[in-house]
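Of the protein chains in this complex, one is absent; all others appear in place.
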Amino acid sequence: MDRFDWKPFAVLSVLLGYLFVFGKLYTLMLLTRAGMYCIVTIGMCLLVGYAGQVSIGHAAFYAIGGYTSAILTIRYGVPLWGGLVCAVALSCAVAFLIGIPTLRLRGHYLAMATLGFGVIVYSLIHSSIEFTGGSSGISGAPPLTLFGTNLAEDGGIFYFLFVWINVAVFMLLAGNIIRSRPGRALMSIHGNEEAANAAGVNTSAFKLKVFVLSAGMAAYAGFLYVHYDGFIGANSAELMLSVIFVAMVAVGGMANLWGTLCATVLLSLLPEFLRRTQKVKAADLPDFIHNSLGLSDTQIFKLIQKFQELDVLIYGLIIIVFMIFMPQGIFTGTADMFRTLARRVRAVRGKRRVSDAS
Amino acid sequence: MLKKRIITLGLLLALAAFAGSMVGCKAAKQAREKGTEAAKNIKEKVGGEAKGEAIKIGAIFSVTGKASFLGEPEKKTVEMLEEQINAAGGINGSPIDVIVYDDEGDEAKTQELAKKLIFEDEVVAIIGPSRSGNTMAIKDFMGQNKTVLISAAAAEAIVEPLNPWVFKTPQKDSYVARHLLQQMQDAGITKIAVLYGNEAFGQEGLKQIKAYAADHGVQIAAELAYEPAATEGDLETLLTKVKADASLQAAINWTILPAQSIVPKKMKELGIKIPLYQSHGFGNIKYVEAAGDAANGIIFAGGRLLVAHNLPDGDPQKKVLVDYKEAYESRFAEEVSTFGGHAYDALWIVVNAIKEAGTDKAAIRDAIENSTFIGTGGVFKFTPTDHNGLGMDSLSLLTVKNGSFALLEQ
Amino acid sequence: MSLLSQIIQFTFSGLANGGTYILVALGLNIIYNATGIINFAQGEFAVFGSFIMITLCMAWGIPAPVAFPITVLALAGIGALFHRTAIAPLKKPSVITMVIITIGGSIFMRGVAMLIWGKYPQRLDPFIDAPPIRFMDAIIKWDTLLVLVIVALVVAALYWFFEKTVTGKAMRACAENREAALLMGINVDRIVLLSFALSAALGAVAGVVYTPGASMEYGRGPYFGLRGFEVAIIGGLGNSVGAVLAGILIGLFETFSAGFLSPTYKEAITLALLLLVLFVKPSGILGKAEVARLKDF
Partner (left out) sequence: MSDTLLDVRDLGKRFGGLQAVDGVSFQVRSGHVKSIIGPNGAGKTTIFNMVAGAFPPSAGSIMFQGRDIASMPSHEITRLGIARTFQNVKLFRGMSAIQNVMVGRHCRTRTGFLGAALRMPHAISEERRIRAAALEHLEFVGLSDIAATDAHSLAFGQQKTLEIARALATEPKLLLLDEPAAGLNTRETEEIAQLICRIRDTGVTVLLVEHDMSLVMNISDEVMVLDFGSKLAEGLPREVQNDPEVIRVYLGAEYVAE
């Protein structure tokens, strides 16, 4: 059970290899973004899923990472690796300072405090126009180069590869962590903090450590983001993004790294699926719709528009449905579903056999 | 021991997959290139010339989300124009295909969509985005990938500093600021308060007012920002501060937010009698409706589209404006706004350039840089150093009379 | 305008805002007491209440005194529906599950509001269309006074409900000790349903008192929710008296900080106040430390 499981990694590499060769460019770009989110959610999975400490403010660390590196590299000509080090270091330092008082809180209090922290960071970024560019954001961040190649070139297929190799490495490291002493300590905090303390786990130290770790990972993802797009805006610190990060971990089944990975990819692609309907134009609709409904172009335009706006609603709905029907997460949930299905099929077959025999 | 071997195997596999995909990538890239070449060959063989092949033009607007009031009329306008142009035979016989995407006002989304348009849809040029922030997010990117962008957003920063590939159609913020300040100077106003929405548009506006205020002998006594999510109560608080300073002679409110309707209402409520100036963001009749009586007498600078029918017959823009206004209003049963006009201009500028120079991206850019065009925003005269192409005269001072827009009589 | 009249002006707009926050916070408290859940969709109840009121008054021309109770009842129904569809199906939810699910509910309701009422802000005419009271240089709208009266009445009615009626007492018993209430023969499930309905109805009142003479847009929910949380937590989660005091405090603090400091950092300043309270006294200004310890999971 505690053994290293290489199978998902094999599946992942085959999948990535396939996509890299045959995937459409736009798909790769979406997956690149999803990969950056994965790096955030892997850290969040350790914090929220394993250690059981909710944070509804992690977009703040993502933004801090991105902004730090952007400001340093653009305005002060700091080399990229310097931007990276400062981004992660600043984010970790902020997490450390804010974590000391915050992590003493539990349950809803912790959720509210992290939420408050996130909104404060957003509002500071948004209002400090001189420093962060306000809502115009900062543009012109140099693209990430590795061994002399600009990874963001050609729409960034190499960036895709780079980000996902990062994801794989983080999955490996996070998997190693949860299968050993510190991982068990985190799980014990989630299981029962008092008992964990009594069993000799310094729970406050471990909560702080994993909080700082996840903040650092979020900052790293923010760094990857800003040197991919060359731009960062205040949206990257928005409350909604923090919420989505937590939702990704929850839909993934909380203490489940691979589940989190799947949920992150699915939830970040979801708006894209919902947007498929948007290319429909009023004029493209067959005539009989115009005739039979007796609607004018404007009315039909409005109707289409309404359906296009459904995506917000559907997003909310999907989160609710997942939490109600698959609280154990997308991975275990689907597996359970197939198992029940198989059992039913077997039962039906068994009955048939019995009735055949009689 | 077994564990170790499995790990090693896994790592090797991953390495192999990585190496394989690197090789595969090159192969795929070559295949892609070959594919497009092959397609070109086929096209040439079949059609002789690429006649009948649709010319793809990209568009990114904030159709949903916070800035949907910008993106919605823009999208409608572009779709209407596409039909009109194709019905009239397209460009030199080729139909145009305008691919409109919605960025929801989110900069990251704009980035993705711009990439999608350039690399996957292979458009020859892009119009939009609706918002300044979103435009700034792809400004550098467009230059790197050498594709023309004609923004429908106002901020001066889009064309200053100049990016050879980025243009914009809305009048410069500084023109609006100078028009308003000139009017104040004429009216003998010397001390004002500036209210602005704390977002890209408002922040840019404040910058321009500050830059030109001294030239017109106007002193800014107070800079009052409010958040995009500001409530009525917040604005009441701000205006109480305006009211508290009796020496103020006027107030400017610079935003594209609903606050444009709330501020006049609250001023009326609080009994603040000084004149209110607003930005070109006020060019949507819905804001006038929302403000009710309080909107009357507001002075703002805007394009002539809003007063198309009232223009003198000799005005060069009159025909364009009236035609667009009537086509839009009869088709969509709602009043036209200047924002749709910006998209109108952007699309026509691209189409005209393609007509002249063909579908080569660099040729399109050069064609635009040497073009003139009579649009809804004014008479555009682009040059290699002026990527907005509009002068001060592209704007008029407007006001609200009995709930509708009118030219301000001097 | 003298400093004094500015202070008066700020005080009244602060109190009017505070009144709305109090109602949202009380709604949060009721659900929290009955279930231990913080309902992140509480702000959306206010938005729905406001929009329904606007539709009834502005589009259908129903007079406000009639439309008001209809709105409140409609929202009670929506609250009950929310509980039945999103909350009740869960067997043993963890805090995180509940947080996510109510956030999902809030996103969903926002989508519905946008679909029904569109993206543009909608307006509601003032309830009392009379010239405002002038006091020194300050302008006090009649609606502001009406709002304060309504908030006071609602708070009083709630007090009566929880202290004097059997159902109210049963709800309180539930809040104190679920198992014991169950043993006493109280139908806990019905009480929880009722608390959702009541809380949504309070949300409706909050939305309605916020809107007259102002406007409402579909994205306002999180704002109400956030202010509601601040007030509820600063007052001590589950503590109604605390919520009333904290509501007044936050309302005034917000307006005065916007008026005399900078409105730009208003959000950051009020939230910093929340964090300060959480770090120093998580049980809130009136909460007891032990209560907080018992209630968190």
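The chains carry the letters A, B and C, assigned in the order they are written, with residues numbered from 1 in each.
Criterion: contacts are C-beta pairs under 8 Å (C-beta built on N, C-alpha and C of every residue); 3 or more make two chains touch, one makes a residue touch a chain.
Keep in mind the model is a prediction, meaning the values are calculated, not measured.
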Out of A:149, A:176 or A:340, the sole contact with the unshown chain comes from A:176
Touch with the missing chain holds, among A:27, A:197 or A:334, for A:197
Residues of subunit A touching the missing chain are 1-2, 173-174, 176-177, 179-185, 187-188, 190-192, 194-203, 209, 213, 255
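By our rule, only the chains that are shown with their structure count from here on.
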Among line, ring, star, complete and other, the chain touch graph is complete
A student comparing A-B to B-C should find more C-beta pairs in contact for A-B
Rounded to the nearest Å, the gap between Cα centres of subunit A and subunit B is 31
Going by residue number, subunit B touches two or more other chains at 64, 198, 225, 227
Flagged in subunit C as touching 2+ other chains are 264, 267
In their shared complex, subunit A is touched by residues of subunit C numbered 38, 86, 89-90, 93, 95-97, 99-101, 103-112, 114-115, 222, 226, 229-230, 233, 237, 264-265, 267-268, 271-272, 274-275, 278-279, 282, 292, 296-297
Subunit A contacts subunit C in the complex at 48, 52, 54, 56, 101-102, 104-109, 111-113, 115-117, 119-120, 123-124, 127, 239, 243, 246-247, 250, 254, 306, 309-320, 323-324, 327
Contacts from subunit B onto subunit C in the complex sit at residues 64, 66, 68-69, 198, 224-227, 229-234, 236-238, 240-241, 243-246, 258, 261-262, 269-271, 286, 290
